[in-house]
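This is the structure I have questions about; it appears just below.
Missing here: one protein chain of the complex. Every other protein chain is in place.
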Amino acid sequence: MSLSDDTATRVDDGPVRKRRSLRSRRPAVLGAVLAVIAVAAVVLVVSAGGGDERPAVRAAGGGPVAGGTLTYALAGTQVSLDPAVAATAVTGLIDRNIFDSLVAQTGPDTFAPWLATKWTVSGDGKTYTFTLREGVTFHDGTPFTAEAVKASLDHVVDPATKSAYAASLIAPYEKSRVVSDHVVEVTLKRPFTPFLQALSVPYLGIQSPAALAKPVADYRPVGTGPFSYVSWEKDKRVTLRKNAGYASPPAGASHEGAAYLDTLVFEFVPEDATRWGALTSGQVQAIAGVPPVNAGKLRSLPGFALNSQETPGLNYNLYLNQTRGPLRDVRVRRALSAAVNVEELVRNIYFGHFPVARNPLSRTTASYDPTAESELASYDPDAARRLLDEAGWTKTDADGYRVKDGKTLTLVWPYWAEGNKEQRDVLAEGIQAQAKQVGIKIERPAVDTGAFVAKYLIGGGYDLVDVSFARPTPDVLRFAFASGNTYAKAGGNVALVDSPQIDRWVEEAAETSDPATADKDYAAVQREVLRQAYVLPLYTPVQLTAFSAKVRGVAFDAQTYPVFHGAWLGD
Amino acid sequence: MAPLAIRLARRLALTLFVLWGAATLAFAGMRLVPGDPARIIAGGVQANATPEVLDAIRDQYGLREPVGVQYVLFLGRLLRADLGGSYQLGRPVSSVIGEQLGSTLSLATGAAVLGFCLAVALALLTAGRPRARAISRVLEFCSISTPNFWIGILLLAAFSFRLRWFPVLGDEGAAALVLPCAALALPIAGVLAQVTREGLERALDQPFALTARSRGATENRIRARHALRHAALPVLTLSGWVLGELLAGTVVVETVFARQGLGHVVVAAVRGRDFPVVTGVVVLSALTFSLINIGLDLLYGLVDPRVREAAA
Partner (left out) sequence: MTAPASYGPAALPRLRVGAAQAGVALAAAFFALVCLAALAPGLFAHGPDQVNPALALRDPMPGHPLGTDQLGRDVLARLVFGARPSLLVGVGSTLLAGLAGSAWGLLAALGGRLVGEAAMRLADVLLSFPAILMALLVVAVLGPGTRNAVLAITVALAPGFARVVRAQALVVRGSAYVRAAVNLGLTPGRILLRHIAPNVVAPLLILATINVGTALIAGASLCFLGLGPQPPAPEWGAMLAQARDYLDASWTLALFPGAAITLTVMSATVVGRALQARYEGREAG
């Protein structure tokens, strides 16, 4: 008897057996045929799909060939096309190809002519006179004159532009005066040594006055650079095209004249693993932000090259809010610093590719003081526990966290998921675990952008916050530690440091024209910051860029931006 | 015809009610959230907006009106098919959705086709054969119990990273669709295969099958031309559920394969508290599902005359 419930229509077992022998083989054959067709279709599709690169025109002699498209995949996304407005690293990277600057930075402290062929500084350090390059035109045909320089600089400081970052770079700017077609005079409110460095960054690239005159909704970036803007597909890619009439490469460029590549595409791919896969499968020719876990593999993979650039400026540091909670006590700050084995964490999470930081400043920045690290509270968990005991956090609760006056030693470190990169969340988990070992509890509330800015960055409701900031000048120390440069005022002082001593040092260093004084002042700042444990330095961000072997001629400037002017695609 | 028209009218009325309910829910959700969308609109962390700028944004997006007024304005805009402007992307929601719809649709359609084909093939091959059916049952059970994003990750690891058969950057071309469709289709195919096979077996035991056999029809012909039609009924009933699972699955599968699409957009909107986008997708999916369910009902009537007569 069968167990089926279809008793009404069930036939008994006899005919069923016969039916089985009569069963035709056709369904099985049919199924097999379908399967073969499916596999064949898959194979066809796979072999048909693949990267599509326009073949470059072959030139005789094996030298640079003109033509081709280079696709460069990177994490992050464009927020605004106007370099004066947006402050993200991505904007700088892309805009470096569209806009030229007045001067080019050639070393930690040296500058070469670019759109300005020469310049003089007045005795009081407040007036700069630039002689401009002749025969240069913007992508829209407007000639490059002193008028353009004035328009660009005025645009940056104009309140209507709402520029936060770029305007902060030239904070003492007062006005510009057009002396003649190719001479412009810029006046500052007070002497400001970092002014030339500020003028060399892409955020202060020279824009076409005609483009700036258009209404904001119609804005398109128009510069004098080797590539002109074509299109921006939001969150997908930015496409640039060769500027055939390029006539203003900086001193030290690979060649005069236009770039070799026809098209330059910046593809936004936030996922590390996907970017990596896109490079190794040939879908893109270059990627930024190679995941450290894969970087070692590149050596064994033929047909790829890895480029590693330490980023000058501030390291990726953890900033301790010294105005709030337990961190008001310098002993607690130094205890946190001593609790974390930064070296072991950084070395292993980044597979040795990111140097461990022992100073708020990266070692490739001018005025870096190597002796300052003696003030750093290095890894020493016993010393950490001792410091916490001294600070009065002697009792521990059931979970092992320290308690004083009935309150647990808790530090709030907001987690802004959208800003996460370079596995910083993994590093944070490691820090959290090690802090727990000495009894410090770190909470990481997940927040969206709005809450992050309003409640934490501006509202100040955090104990710990992490940022890195790249700018090849020690003036970043003023950006990060001068008391007036809070986040609300477009600065980077997230540790809310309020030290008249530090203020004096950074102001003096910015105004002086004597490098020795500047070095002394900046060194003093580095030592004081570490002594007070306002930051826990973590790592120096390294730009790990990988290129397919087909890509030749890519250089990196002193600000670690890739220069595509001399790039070409070989075989 | 008249009973059908009445039924249709009732269903449409219900659809409108459902749409209104979904929109209201989304709006209520929007209002319940603490926090200030003005800052997100201003450009997030990078743009330090001054209070004047924030106020201007609030005026532009109507964020300062009383709740009742906002609700009425919101409904009015919806009636004109205006879904508002995204906070994060600064563009009209309808254009955001429009751009991403194609990618999601191709993924969902591909997975649906793959799922149905697999299910039908499996059912045809294993109906009435105990050993094959047992093996098939086990496989189906496994695929139903497996999360589709895990299948996706495993496929990605094996076929994209290790074997390099398929591209990793999953957007352009048919090759990029293969793995995501497979990940999406497998769990669904499991359920469909079981249901189809049951329907098939039930049909094969009906008297008409015996009659057809006695007249000399081959097994193949009976299965394909007669029994399959009967098996189509339960499958059709499930189609609504299948569609739901497909569109829900695209959310995670698009994340696994880093594909563009509505799923990606929704997740980013949820993470960034971008309510116009979330509302737009909610309303759109409510509309889609209601319309599809109505369509399925009608189709059901077409396929099975008994239903039509029962309704009359």
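Structural remarks
Going in written order, the chains are labelled A and B, and every chain counts its residues from 1.
Quick note on the criterion: a residue touches a chain if its C-beta (ideal position, glycine included) is under 8 Å from a C-beta of that chain, and two chains touch if they have at least 3 such contacts.
The shown structure was predicted, so the numbers you read here are calculated from the model rather than taken from an experiment.
Checked against the hidden chain, the listed residues A:Val216, A:Ala446 or A:Ala549 yield one contact partner: A:Ala446. Looking at B:Pro147, B:Pro207 or B:Gly295, the residue that reaches the missing chain in the full complex is B:Pro147. Checked against the full complex, the candidates B:Leu4, B:Val18 or B:Leu101 give a single residue touching the omitted chain, namely B:Val18.
Of the candidate positions B:Arg133, B:Arg223 or B:Arg259, contact with the hidden chain is made by B:Arg133.
Seen across the whole complex, the unshown chain contacts chain A at 1-6, 13, 16-17, 271-273, 276-277, 291, 293-294, 297, 344-345, 347-349, 415, 417, 423, 425-426, 429-430, 432-434, 436, 444-446. Where chain B meets the chain that is not shown, the touching residues are 14, 17-18, 21-22, 25-26, 29-30, 32-33, 130, 133-134, 141-142, 144-147, 149-150, 153-154, 156-158, 161-162, 194, 198, 244-245, 247-248, 251-252, 255-256, 266-267, 269-271, 273, 275, 278, 281-282, 285-286, 289-290.
Going forward, only the chains that are shown with their structure count from here on.
Within the complex formed with chain B, the residues of chain A that make contact are 6, 9-11, 19, 22-24, 26-28, 30-31, 34, 42, 45-46, 48-50, 73, 79-80, 85-88, 162, 164-165, 234-236, 269, 271, 273-274, 276-278, 280-281, 283-284, 416-419, 448-454, 457, 487-490. The touching residues of chain B, counted against chain A in their complex, run 35-37, 39-40, 43-50, 53, 88-89, 91, 117, 121, 124-125, 160-161, 164-170, 173-176, 178, 202, 205-207, 210, 213, 218-220, 223, 258, 260, 271-273.
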